[in-house]
Every structure is written in structure tokens, then in C-alpha cells.
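Here is the structure we will look at, set down as C-alpha cells.
Note that one protein chain of the assembly has been removed; the remaining protein chains are unaltered in position.
Here is chain A:
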């Protein structure tokens, strides 16, 4: 209000602002008086955004590592983002997110696929296995053990994808020679270059003949 004494124009402006504010506030109060309390709460808690979100989602039932999940997801959610962001299964890695590196490899209905290029909504009632679903309690899967034994990694970022792919490679019958393993593992890139040891690990599991 100090401006009232020094600048006549400002005074007018401030006055008009005050009037506008008053009308706005009283208008809001009037509106609030006629608004159901639940909606006021909804607005305060940003529920309106949540309701909008819900309307843009679709239901999805999906089994991951033996556990059934009934969810509502946005159609654009990839299986990779569903696993990592909504189910907190962060073992499956996001490498390139464009189907070029294989870090996101998981098994869907027993087949290895790239979760980054898979829309989750298209996997209704699918059975998904991720790296977290391989061990039995504290007992590691034979492929996990072989990767440790043969030092099949350095930084470890591609490892979950390599292991999921390695298991599938044997199950598909494509691990009959080092050359064949290399060819059928070519969708899994390892920037550390642990390829030799990865092939060793897969070869040992293949020759061990254990049920995978």
C-alpha cells in the first residue's frame, strides 16, 4: 500500500487488482460452498490427474515369475517398463531401449523376446520369466552358476539378458558348437567384451545336460 502515496497510477492498478482478487476469491468461496467436499479433497490431492490417468489405462493380467498380477496400465507401457517401474523387478536391464542390445531379454511363454519392443498390453495372460525368477530359493540356476565360474561378465549390465538368452539358446537347440552359440547369441551385446567367457559358460551348461 506504500505505492498509494508515491504513484497515482499504481494506486489505481493496485486497487483494481484488489477488486479483481476480491471477486475471484469470493467467487471461489461461493463455488466451494456448493462443491461436494469429496471433489475439494480430490483437487487438493491431485486426484483429478489420477482419475484421468485411470481413464487412459487398460486392464492387464500377467504372470511374472509365477506370480499373477492384475494391473491397469497405459497402452504405451512396454513390458520392460512394466517390469522395472511398476513391478520393481529391476533385474531386467534397459540398455538401448530400441531392440539393438538384448539387455532386456526375458522369456514370454517360454520364448526369449525383447521386452523393450513389446507392448505390455499385448501380453494378456502371458507367463513371463525374468532373471529374478531363475533361482530356486538361494540355489542359483545352472546358467547363473556357470557365468560366475567362467567370469562371463565384467560390468554386469548385459548379464541378465545374456543369461536369459543363453538358457533359451540351449533350449532351442542352437548351442551345438561355439560358432552356433555365437550366432544365436548375437542379439546380446557385451560392451566389456566378455564373449569368450560367455560362450564357455553356455557350452558348459549345454554339456552338463541338466534340465533348464
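Basically, contacts are C-beta pairs under 8 Å (C-beta built on N, C-alpha and C of every residue); 3 or more make two chains touch, one makes a residue touch a chain; residues count from 1.
Please note the rule applied: contacts and distances are computed from a predicted model.
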item: Complex member absent from the view - protein name from UniProt, among "Tat (Twin-arginine translocation) pathway signal sequence", "Xanthine dehydrogenase YagS FAD-binding subunit", "Planctomycete cytochrome C" or "Branched-chain amino acid transport system permease protein"; value: "Xanthine dehydrogenase YagS FAD-binding subunit"
item: Identified contact with the non-displayed chain, of A:113, A:128 or A:163; value: A:113
item: Omitted-chain contact residue, chosen from A:82, A:134 or A:169; value: A:169
item: Touch criterion as defined above, residue of A:61, A:125 or A:186 at the omitted chain; value: A:186
item: Where the unshown chain meets chain A, residue by residue; value: 56, 58, 74-76, 78, 97-99, 102, 105, 111-114, 117-119, 121-122, 165, 168-169, 172, 174, 182-184, 186-188
